[in-house]
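Omission of a single protein chain aside, the complex is shown with its protein chains in their original locations.
For reference, chains read A and B in written order, and residue numbers begin at 1 within each chain.
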Amino acid sequence: MTNKTFDLKQLAEKVGGYILGDDTQVVSGIATLQSANASHISFLANPAYEKYLSETSAAAVILTEEMARKSSVSVLVHKDPYLAYATLSHLWDTASCPSFSETDENTESQSEEINIHQSATVHESATISKGVTINAGAVIQSGVIIGAGSVIGPNSIIGVDSILGKSTLLHASVTVYHGVTIGDNCIIHSGAVIGSDGFGFAPHQGQWRKIAQLGGVIIGNNVEIGANTAIDRGALDNTVIEDGVKLDNQIQIAHNVLVGENTAIAACSAIAGSTTIGKNCIIGGASGISGHLTVADNVHITAMTMVIKSLNEAGVYSSGTGVQPNAKWRKSIARLRQLDKMASRVKALEKAIKTNS
Amino acid sequence: MTNKTFDLKQLAEKVGGYILGDDTQVVSGIATLQSANASHISFLANPAYEKYLSETSAAAVILTEEMARKSSVSVLVHKDPYLAYATLSHLWDTASCPSFSETDENTESQSEEINIHQSATVHESATISKGVTINAGAVIQSGVIIGAGSVIGPNSIIGVDSILGKSTLLHASVTVYHGVTIGDNCIIHSGAVIGSDGFGFAPHQGQWRKIAQLGGVIIGNNVEIGANTAIDRGALDNTVIEDGVKLDNQIQIAHNVLVGENTAIAACSAIAGSTTIGKNCIIGGASGISGHLTVADNVHITAMTMVIKSLNEAGVYSSGTGVQPNAKWRKSIARLRQLDKMASRVKALEKAIKTNS
Partner (left out) sequence: MTNKTFDLKQLAEKVGGYILGDDTQVVSGIATLQSANASHISFLANPAYEKYLSETSAAAVILTEEMARKSSVSVLVHKDPYLAYATLSHLWDTASCPSFSETDENTESQSEEINIHQSATVHESATISKGVTINAGAVIQSGVIIGAGSVIGPNSIIGVDSILGKSTLLHASVTVYHGVTIGDNCIIHSGAVIGSDGFGFAPHQGQWRKIAQLGGVIIGNNVEIGANTAIDRGALDNTVIEDGVKLDNQIQIAHNVLVGENTAIAACSAIAGSTTIGKNCIIGGASGISGHLTVADNVHITAMTMVIKSLNEAGVYSSGTGVQPNAKWRKSIARLRQLDKMASRVKALEKAIKTNS
């Protein structure tokens, strides 16, 4: 976190809120209620943390109008404190590419200059727009187009004929294969691989014959892709990640998957080939979704769910048995395997009762 | 996809089929029945898509003899349309390394020249065979041997004394540790790590003492390894991936695992240490197989299965509870935990009935 200072009035203006208390008070950071000191602004978004409000040492707290009266320190009143926190957080970002805030305030002074590190390799046929930075060791292959203001991290690679939009950030060690299109304002974290071959093979005499993966990957605008996530290229048509999608770390997106607008997928989830995920879905971590399925818009899948059929209606879906002490778990599993027999015994009992009556 | 053109006669010859219709007709790509236009050849392999056959705009369709009469356009007749599609797909591959098709047709004109990018680092003791390409930023350490026609992608690394066979492709950002052997005609995708230390520690006074991992990794011929997959080196003996194995993305292969010939493992699966997987197995995505187990040849494990005992016979195996609406799932889980009590109640009923009778 940087130590840039702002007075409360400035902060209120940035988020469209107002101050209760001394709006000339200056803060130099943002922190949780528990760890904030007198130089910090804090916030209360989760009711579970209300107990910390009375004890906080923060200079000011972002609160809803309803909660404001419970504060003994200055308040930045906002109808959505979590959103206000999200906006303000970018003021103190120390990321090496600080221009990649999503807040409007930070976009004023983008340079026109192109910066290419001497150890980067950029093919002469690549089109590099104004304001682009290409860091050490990056490799830009032939026919690549990079839009204005985008940043390519150290040792990242962009394959033949791939296209990046404007103000897109590839962190270090990102690999983009050939024929991939990425939109504007995207953030792609280290170790992500985009455009690797889909897993397609035809069986032939006990062996596997590779199917060339001729499709590409199309990624929309405002997409974030986490560390070590992999997105395969399509077999014939494209794999598609629509605008506003947020993918966490270690995710697998197989060939010809479509992820709809503004869907968020938590870490370690896997979507098998040709499955279509709707818009505005939330998919919990380590979930698996089989191939050739459809998941409707506004579906919420809880963590570690095993999706083996299409989910055609919005709603919350789950599977899994949940943790137990090992001894109880062993008993549960044994009973589960006797269920078929138990069903027969219940049936026999029902018959016996009928006979008895 | 490139736009290379072929007439139907040429295509039929490449796959060993024949044409019904005008065999001088020219096509410049391959596409699904739904998205094909008059410049494409298409195919029907999955009966579920038969409904699209009558509507396709393709110039020609690959069909079995039985299906051929249902087509209103030209037909490339082949006894295995999916295999024919696999073979033809390579004609239009735009991958940066187009010589890595598995079809025989494309191997005619391999160059004898060695191409090493000026930004690559190749140790003087490495043996680089004819026709090898080493791309920008790649690092080849001492004692490495690379066979004829192999390609090392940008920023890929091959550690001390590792050996690569002929016509093997490492895409960008692949890491091969020291003492690893990889065969001929392999394809390794970006982010894959081969030869990292197995997870071996001896407990000692509440801490962990590292065990040096002295084994290597032996990978056979015609193996494909997906993006961000990791294969650990053996503790004392080697970790072994036999010929023809296909590993998808994000897979974990622990130390001293053996994966038998032509087994295919889907994404996100994990095989724990010292487990032996048979030949011609198919392991569904996100499956986990515990350590020190044996899986027989021709075992098929469905996705997300939890394998905690050896599977000694060929067959299909599964586990997991499958997705439900959250409310029903909660009820299922609660009932599962009451199963032990329910079993007692059924027993009591059986006793009572006996007493009553």
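Things worth noting here:
Basically, a residue touches a chain if its C-beta (ideal position, glycine included) is under 8 Å from a C-beta of that chain, and two chains touch if they have at least 3 such contacts.
Every value quoted in this text rests on a predicted model; they were computed, and no experiment measured them.
From the options B:56, B:89 or B:173, the residue with contact to the unseen chain in the full assembly is B:173. If you put the hidden chain back, the residue from A:25, A:141 or A:250 that touches it is A:250.
Where chain A meets the missing chain, the touching residues are 1, 30-32, 35, 80, 82-83, 85-87, 89-90, 92-96, 101-102, 117, 119, 135-137, 153-155, 171-173, 187, 189-191, 222, 224, 226-228, 244, 246, 248-250, 262, 264, 266-268, 280, 285-286, 303-304, 320-326, 329-330, 333, 336-337, 339-340, 342-343, 346, 349-350, 353, 356-357. One chain of the complex is left out; on chain B, the residues touching it are 119, 121, 137, 139, 141, 155, 157, 159-161, 173, 175, 177-179, 191, 193, 196-197, 199-204, 206-212, 214-215, 228, 230, 232, 235-237, 250, 252, 254, 268, 270, 272, 288, 290, 301-302, 305-309, 311, 315-322, 324, 328, 331-332, 335-336, 338-339, 342, 345-346, 349, 352-353, 356.
FYI, only the chains that are shown with their structure count from here on.
Each chain gets one centre point, the mean of its Cα atoms, and the points for chain A and chain B are 26 Å apart.
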